[in-house]
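With one protein chain held back, the other chains of the complex are shown just where they sit.
Order as written gives the chain letters A and B; numbering starts at 1 within each chain.
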Amino acid sequence: MTDNQPEMPGLGRGMMAVAKRDLFLAWKRPGDVLNPLFFFAMVATLFPLAVGPSAEQLEFSGPGVLWVAALLAMLLSLNSLFVSDFEDGSLEQMLVSPVPLAALSLGKTIAHWLTSGLPLVIVAPILGMTFRMPASVMGVLMLTLLLGTISLSLLGSIGAALTVGLHRGTALLSLLILPLAMPLLIFGARTVSLAAAGDVVAGGLYFLAAYAVLIVSLAPFAIAAALRISNE
Amino acid sequence: MTAKLTADSLTLFRGERCLFENLSFALNPGELLLLEGCNGSGKTSLIRAIAGLIELETGEIYWDEQPVRRQRQVFNNELVWMAHRVGFKADLSLVENLRFESALRRDSRHDLDDILTRLNINRLKRLPVRSLSAGQQRRVALARMLMSAATLWMMDEPVTNLDREGRSLVMTLVSEHLARGGMVIMAAHQDIQIDFPVHTIQLQ
Partner (left out) sequence: MWKFIHKLASPPHFYGLAAKIIPWFFLPGLILIFYGLYGGLLLAPPDYQQGDAFRIIYVHVPSAYLSLMAYSIMAISAGIGLIWRLKLAHAVAAAAAPIGAWFTFLALATGSIWGRPMWGTWWEWGDPRLTSELVMLFLYFGYMALRGAIDDTAKADRASAVLALVGAVNVPIIHFSVEWWSSLHQGPTLMKKGGPAMDAAMLYPLLAMILGFTLIFGALLLRRVRTEVLYRERRTRWVRHLVLSSAVEKK
């Protein structure tokens, strides 16, 4: 049992195992997936009720409202990302695993995005229609949300990892993450608005894609560091 | 400094209180390190610090004469950890939990059914962990130790919640592991009877 070169478990295998486990857990508790989705639809519904049904106003504000609603829905789903792992001790088992924690964290974020980000992207066009968004804009709306929610999953995971185990976690998470998420909101919502006005959208999409690449490569390490600190 | 695992002048504070200061020890294959002390004496903090879950104020831990901090992955590959919180998903069955865990750890390639039978939990293997009693969950945590090929077993109060038969089972498993050339670090407040070299650290 004490070989000279004991092999280590694979990095990709560990990551996929975590992702699969979290997807399976989400499958067993569909409410955790559906609640943020309902929240997304609800916030998007509140807005027309608050400002009135004028078509012009809805068309104008649609991209912004959908993006803000998506941002808040993501935030809501992030809250509980690490809480159960922290409480039942399985986070600790990940910390002492030979698989690098960054890889395991990325696995968790992948599962989080598939259960919280992707559903928003799919439902967004339906809500977009209620804001009189033309069909030609739907593609851009979905693409910005696709790239944006990937970044939000990762960015938010850093905040969730920093606040797990703290009493005032919920409000604190918003305070930490929302300022950091502003560039995503700005570029996401603005790009959809530009598309609706018939303008060029490539710039905004490039920004969102570049941001996603940057954060995919950096965030796992920040999440891992934060988890180590929070579990002490 | 030729021991497999050495600790050099460890110091840890918790808030205002100094839990231990300039604590050193060495451990070799086939040996058991017992951390004794009453509640709140810092046993758990010490064992967590050795496992790398708490950052030490000062001091260094060495594995094969290399600082653990610089080879966390290598050290973790030699380590399996049993804590107060068993670390299983309540919604998943015992087997699902253990299958998941085997992706996180170096596998001993033992047959899972054999291990579960030995621990007397084979009939529970399809049940979600939430429906198991605290003692049964402890036994699942022992299955994790047996499934892993790690050299170093770290156990924080392993006999909590276990019945008499379970307690003697823990001692048998620990003895077998030591006989194989394994190493065990255990935090416990009960007396531990075992026929292997035992180093004891008494914490105040």
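In this text, a contact is a pair of C-beta atoms (placed from the backbone, for glycine too) under 8 Å apart; a residue touches a chain by one contact, two chains touch by 3 or more.
Because the structure is predicted, anything quoted here is derived from the model rather than measured.
S.K.: Omitted chain: which shown chains does it touch?
M.R.: Output: missing chain touches A, B.
S.K.: Going by the contact rule already stated, which one of B:Glu21, B:Glu55 or B:Asp163 would touch the omitted chain in the full complex?
M.R.: B:Glu55
S.K.: Touch as defined at the start, partner being the missing chain; which of A:Leu81, A:Leu95 or A:Ile158 qualifies?
M.R.: Answering carefully, the residue with contact to the hidden chain is A:Ile158.
S.K.: Of the residues A:Trp67, A:Phe131 or A:Phe207, which one touches the chain left out of the display?
M.R.: Checking the options A:Trp67, A:Phe131 or A:Phe207, the one contacting the hidden chain is A:Phe207.
S.K.: For the chain not shown, which residue from A:Gly31, A:Pro53 or A:Pro179 touches it across the whole complex?
M.R.: Among A:Gly31, A:Pro53 or A:Pro179, only A:Pro179 touches the chain that is not shown.
S.K.: Could you list which residues of subunit A touch the chain missing from the display?
M.R.: Contact residues on subunit A toward the absent chain are 158, 162-163, 166-168, 172, 175-176, 178-180, 182-183, 186-187, 190, 207, 211, 214, 218, 222, 225-226, 229-230, 232.
S.K.: Give me the subunit B residues in contact with the hidden chain, please.
M.R.: Output for subunit B: 13-16, 55.
Heads up, the rule we're going with is that only the chains that are shown with their structure count from here on.
S.K.: What is the distance, in whole Å, between the centres of subunit A and subunit B, each centre taken as the mean of its C-alpha atoms?
M.R.: So the centroids are 35 Å from each other.
S.K.: Which of the residues in subunit B end up touching subunit A in this complex?
M.R.: Within the complex, subunit B contacts subunit A at residues 29, 51-55, 73-74, 76-81, 83-92, 96, 100-101, 103-108, 149, 151, 180-182.
S.K.: Which bits of subunit A are touching subunit B when the two form their complex?
M.R.: Subunit A residues touching subunit B: 1-2, 6-9, 13-14, 16-18, 20-21, 24-25, 28-29, 84, 87-90, 92-100, 104, 231-232.
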